[in-house]
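A single protein chain has been omitted from the complex, and every remaining protein chain is retained in its original position.
For subunit A:
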Amino acid sequence: MKFKLRILALAAGLATAMHAAAFEPSKPECVAPAKPGGGFDLTCRIVSNGFKSADLLNTPMAVTFMPGGVGAVAYNYINSNRRDDGDALVAFSSGSLLNIAQGKFGKKLDENAARWVGAAGVDYGAVIVRADAPWNTLAELVAAVKADPTKYVLGAGGGVGSQDWMKAAILMKSSGVDPKMMRYVPYEGGGEATAALMGNHIQIYPGDVGEMVGQMDAGKLKMLAVMAPERLEGEFADIPTAKEQGFDAEWTILRGFYLGPDVSDDAYNYWAGQFDKAYENEAFLQTVHEKGLIPFKMSGEKFDRYVKDRVGYMRDLAKESGLIK
């Protein structure tokens, strides 16, 4: 009898143990929906390197590439081929969300076609002008633009409807200028836009804080405001937010990961748990910093709701600025 009990107890123990480790990825993979070296590649490196240095992976994580339409190709691919694959994290950015909000990822593929699982980190928009520009505060800049919206040209690294354009539109809106009045020039990537600003082809560049690391020291450009909810730490601590200068212009560039829409709760919770552990780990946070991002600690259901709210907000913005009817 005793013997039987023991076996039972053992069996029960095994069962609970097995339940606790119900999911363990056999071949963890991070899908970067871009070519190697791009922003999504860096996002994937945050989990593949960061999780490794935080000892959160038993098997090394592979990074695979699937470029196309700021994540559109990957979104469609996951939704048609790997709906329930719990091994594959896919990187996304708020640029992808903006396209989802505008229905550009496909007619039936909205924000509910994925399980948003965890954030890699965030970056913020920044208002950048040439170092020899006549303005030193956002208010001075806005006053000049207000006086004649056609005189100064805004330019950034994305086309109309991209998040770079959205930053420009929000900036205009917050200062009471009709976004449709602004002169906006799309460039291919932040590098080209920075070159255009240096060459004075554009005068205002609503760029990102992260890409300006090191550029400020060179003394050719100056940053009038960060489009963050509050002041940043470190190199950019001296730069006031748009909000504290009286303009309601905020743009958070979110980078994170989703899983396929039919991935099991076990797998989803496993990854959410891994992110929670990573957010407490110094080595992981160091990796986030190295990739030019600011840690943003949110995962699981809360993150899923947050992403869906963002998409809703973006959809309203897109409607307001006439991008979708």
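Definition applied: a residue touches a chain if its C-beta (ideal position, glycine included) is under 8 Å from a C-beta of that chain, and two chains touch if they have at least 3 such contacts; residues count from 1.
By our rule, contacts and distances are computed from a predicted model.
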Q. Just by its UniProt name, which of "Sarcosine oxidase subunit gamma family protein", "Pyridine nucleotide-disulfide oxidoreductase", "Tripartite tricarboxylate transporter permease" or "Formylmethanofuran dehydrogenase" is the chain not shown in this complex?
A. "Tripartite tricarboxylate transporter permease"
Q: Tell me which residue among A:C30, A:L56 or A:A72 touches the hidden chain in the full complex.
A: A:A72
(Q) On subunit A, where is the contact patch with the chain that was removed from view? (A) 35-38, 41-42, 45, 63-70, 72-73, 75-77, 102, 104-107, 150, 153, 155, 158-162, 165, 183-189, 191-192, 194-196, 198-199, 201-202, 213-215, 217-218, 220, 290, 292, 323
